[in-house]
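Removed from the display is one protein chain of the complex; every other protein chain stays in position.
Chain lettering (A, B and C) follows the sequence in which the chains are written, and residue indices restart at 1 in each chain.
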Amino acid sequence: MQLTYLEAIRQGIWEEMDRDPSVFCLGEDIGIYGGAFKVTDGFIDRFGPERVIDTPIAESAIVGAAFGASLTGMRPVAEFQFMDFIGCAFNQISNMVAKTHYLWGAPAPLVLRGPSGGYVHGGPFHSQNPEMWFVHNPGLKVICPATPYDAKGLIKAAIRDNNPCIFFEHKYLYRRIKGEVPADDYVVPIGKANIVREGRDLSIVTYAAMVHTALEAAEILAKENIDLEILDLRTVSPLDREAIAATVKKTNKVIILHEHSRTGGLAGEIAAIINEEVFDDLDGPIVRITGLDSAVPFSPPQEHHYLPKVEDVVRESRRLKAY
Amino acid sequence: MQLTYLEAIRQGIWEEMDRDPSVFCLGEDIGIYGGAFKVTDGFIDRFGPERVIDTPIAESAIVGAAFGASLTGMRPVAEFQFMDFIGCAFNQISNMVAKTHYLWGAPAPLVLRGPSGGYVHGGPFHSQNPEMWFVHNPGLKVICPATPYDAKGLIKAAIRDNNPCIFFEHKYLYRRIKGEVPADDYVVPIGKANIVREGRDLSIVTYAAMVHTALEAAEILAKENIDLEILDLRTVSPLDREAIAATVKKTNKVIILHEHSRTGGLAGEIAAIINEEVFDDLDGPIVRITGLDSAVPFSPPQEHHYLPKVEDVVRESRRLKAY
Amino acid sequence: MAIKKKNSKHSPNGSRRHNGASPATTIDLRTYSIPDLRLEHPDLSVRQSTEKDGHVRYEVTGNLDAPVPPIRDSKYLSKQQCIEIYRYMLLNRKMEVALENLYKQGKVVGGVYFGLGQEACSCASAYALDKDDWFAPMIRNQGSLLVRGFAARDTMMQYMAKADSPTRGRDGTSHFGDIEKRNMVSPISMLGDLIPVLSGVALGARLQGRNVAVMTYIGDGGQSTGVTYEGINFAAVQNLGLVLFIESNLWAYSTPSEMQYRCKDLAERAIGYGIPGVIVDGTDACQVYDAAREAVERAHAGEGPTLIEAKMMRMKGHAIHDAASYVPKPMFDFWKKRDPIARFDNYLVKEKKWLSSKENAELISEVERIIEAEREIAINSPMPEPESAEGGVYCEDGCHDIKPKYGTPKVKKGTGGYKETEAAVHLK
Partner (left out) sequence: MAIKKKNSKHSPNGSRRHNGASPATTIDLRTYSIPDLRLEHPDLSVRQSTEKDGHVRYEVTGNLDAPVPPIRDSKYLSKQQCIEIYRYMLLNRKMEVALENLYKQGKVVGGVYFGLGQEACSCASAYALDKDDWFAPMIRNQGSLLVRGFAARDTMMQYMAKADSPTRGRDGTSHFGDIEKRNMVSPISMLGDLIPVLSGVALGARLQGRNVAVMTYIGDGGQSTGVTYEGINFAAVQNLGLVLFIESNLWAYSTPSEMQYRCKDLAERAIGYGIPGVIVDGTDACQVYDAAREAVERAHAGEGPTLIEAKMMRMKGHAIHDAASYVPKPMFDFWKKRDPIARFDNYLVKEKKWLSSKENAELISEVERIIEAEREIAINSPMPEPESAEGGVYCEDGCHDIKPKYGTPKVKKGTGGYKETEAAVHLK
């Protein structure tokens, strides 16, 4: 059936709660209100206030409590009202949760999830894409789906995973895209990228909302006989090195496209991986298309200027093709 | 005169406090005790408890208070007892301090400083190098000196800078290295890298304690007729792109060496910069030598295995030279 | 505020005694007085209940028919001052009506946040500050901005993301600041972070020889954040002039205050900070002012922070998108009768007769004219250029000449304190 990205996530969590009584949700306004974006709408009626817990505004306590519950064998799904607020729980995530298994061997099957990303005029505190801080934080799995199918399959995989997973839901996609989602139970494996468009001239390595930007650009470029291959990473930690290497090996030219700010961003990591894996296959420099190095400005013309756009991909693709 | 790295930092802050009454210090145990590593030893006697403030254990309050004071025209120097605890103030740094100037134009001349780094068997919570989270955080300057001369000149520059600066002091270097420091007032410019060894075969781009590792490796390799050029970045945000490009242009081969864990680390960013600036000058893949992707383990054999070593640099240099 | 003169370092709210010397029965009985200026003590309470249809809803209990209390006469405010505060409250409300209309006309970027029902709290609190004092609003304190001398257009342009807005489009709502003239720190979205920041402002000023009051606000929800605790505690230990209003408006987005804390009143937390706490009716401008003014004076006298809990209700949804259907309707009815403007209007016009009906009508239309004029200016500001997204991440050389705002900071005097420390020796 056709579902929105949001509804796919909602169903994924719902089904896991139905299937496994050890799954429960906690977060701010997730109960009667159903969450700021209504991802948990109806959950409290179905699963009761014990399993759908409205918490005080205390992100470190939410993460801490989710982690503690996970140590007893529960599988908490904690919502950040916006992923911008994840910095309020940073130490708890980085030093408590992420290091647990490495240091003393306890699994911590929890999911931290919430809306991230721009293009909705959310301004500097409601548009952030903070995934890099967690990519550079061993012990966490970091997931950023682009389609309803992947979103549902990956949230289910994250809930079943025995590691702490951070699940970034792109709020621009929530209700703007629909896609086919099978009725049967399925999961999408964490850590596997996906070629969403095959092409021969150059590769775009990207994820989340930018996948759609890349696809749009590919349509335009197809008319100019520039044939893009698009790799949707889906999981940004751990990264699918093989898939990255394979697409570069094939097209020999690569653009890395991400929404978050450039310096210290994911494109750097991928550039390093490409150097390590397939340096000899490169026929042109690795190109980055990213957000600017500042906070995300609020005003639409400024936000538009700040964020990567279809025309950026078109322009850089032409340039790289000609290199 | 010859000073230790620690004494150089201490003098730098002392002189700035002497010179400018708007400079003051705050942090945990910095007063009568003089700080966990004695960087502010004697300060409270000289400058009084008003300007050398022992705070409660509350990192978000320390950063917040430093920031607030900076808005009144003061120049606070806040100490983290260990930089490992900077995650406890993460949101305050990232969302309050770093975005201030971009969003509403207020300068925030504060310095956050403290000991970081491994090689001292500090274990997972006292060995961290958390600079990347702040490199990927527009609005901050991030400084990581390697020598007494630079440490003093850079701490003074940071105190005089009108932007929030994070100053990472490598605790392994504190008392282990000495160097010449002029008696006169001087600053080292923030954002400028420094060639600490000229060479022709390949470049090591690095900073902080790893500069010394690279220098040791260079001695060994010199005997094999492999001539390393070593670029000490000194500041990791903003990065000195020109200096990075220049050394690669000269040697055509580059190893990036840093202590923090690999994925999402600085080497990626530098790899991307090199691709953007001097791709055609590369005669071999960009090589990374870094910490492993885990917490820093406590036991000395494990820590040794985890951290980059002279022999790693020697081995990778040979390999890259032969490429 | 009864606690004003009690300037002991410990337990300013209370006294303690030991009852009995016999070991087996020693118990420490402590009595704390939390001054409560309210003239009524609503006993409404909200909880989740599962209804027959399976839905979980909020249910309110308590006396929903209690009569509306009178306004408490201010100990300090003159007639003129009362009218001035009233005027700010009108401006606050009319500006928000204008914002709502701008939103409906599609001119606002993002949502709109309202302080409906909380105008007394915003306006009378800020009115208690002196010029040199500092403040930082939260998102509902659009009235505080007006009192502190910002024009309605500033906030309006922020909402419309205009080029001439205080942040030149970079941020919205009341997220802007001014350290030059109006001593305002910009809020950020993360709740509670302002509290240590304002404490730091007071610290900075004190190092320059000045005890300023630093006022900010936090919600009954936002006060659950750890940084709130760190910030208040820092101010308490450092004896800084923080004046913190807890806007106890019963809801944090959709979450009732019963689910944020378990003590009865948030002012009780003052006990654990070792600072004075006081409760006021947040819909009564006089109470708000009196408590704020006494706290400001404590700050000026170097007596440390004060926690003021203002009780009221958020009379709209969290923001304009939120119909607040989770709020039991009788609560709106109860609090609607306690509308701060209607009550103050009644107090000034009918009770005190400080305003004639005609003067009141004139005042209202003057306010409307001002808002209309501001609206025009705001609307006519252009949108920013796309390229204006760039630059300003750092304060570049010369972008600001930074010097202590209140003059040269105090420095430890004389060389008596000077010591030939290691560093001093090295310096030679």
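The working rule: contacts are C-beta pairs under 8 Å (C-beta built on N, C-alpha and C of every residue); 3 or more make two chains touch, one makes a residue touch a chain.
Because the structure is predicted, anything quoted here is derived from the model rather than measured.
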- Note on the structure: Among displayed chains, the one left out touches A, B, C
- Query: Which listed residue, A:Ala69, A:Val111 or A:Ala295, touches the chain dropped from view?
  - Reply: A:Ala69
- Query: Of the residues A:Ala61, A:Val187 or A:Ala245, which one touches the chain left out of the display?
  - Reply: A:Ala61
- Task: Could I get the residues of chain B that touch the absent chain, sorted low to high?
- Result: 28-29, 31-33, 36, 44-45, 48-49, 54-61, 81-82, 84-85, 87-88, 121-126, 292-295, 297-306
- Query: On chain C, what residues meet the omitted chain?
  - Reply: 2, 9-11, 16, 18, 23-24, 26-39, 41, 50, 53-55, 70, 72, 224-230, 233, 236-237, 259-264, 268-275, 279, 304, 416-419
- Message: Contact with the hidden chain only, please: which chain A residues?
- Response: 1, 3, 7, 10-11, 14-15, 21-22, 24, 41-42, 45-48, 50-51, 53, 55-56, 58, 60-76, 91-92, 95-96, 99-109, 138-139, 141, 162-163, 183
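Assume only the chains that are shown with their structure count from here on.
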- Task: Averaged over CA atoms, how far is the centre of chain B from the centre of chain C? Could you give it in whole Å?
- Result: 40
- Computed distance of Cα centres, chain B from chain A, in Å: 30
- Item | Whole-Å gap between the CA centroids of chain A and chain C | 37
- Flagged in chain B as touching 2+ other chains are 91, 95, 99, 102-103, 138-139
- Item | chain C: positions in contact with at least two other chains | 167, 170-171, 175, 188-190, 226-227, 392-393
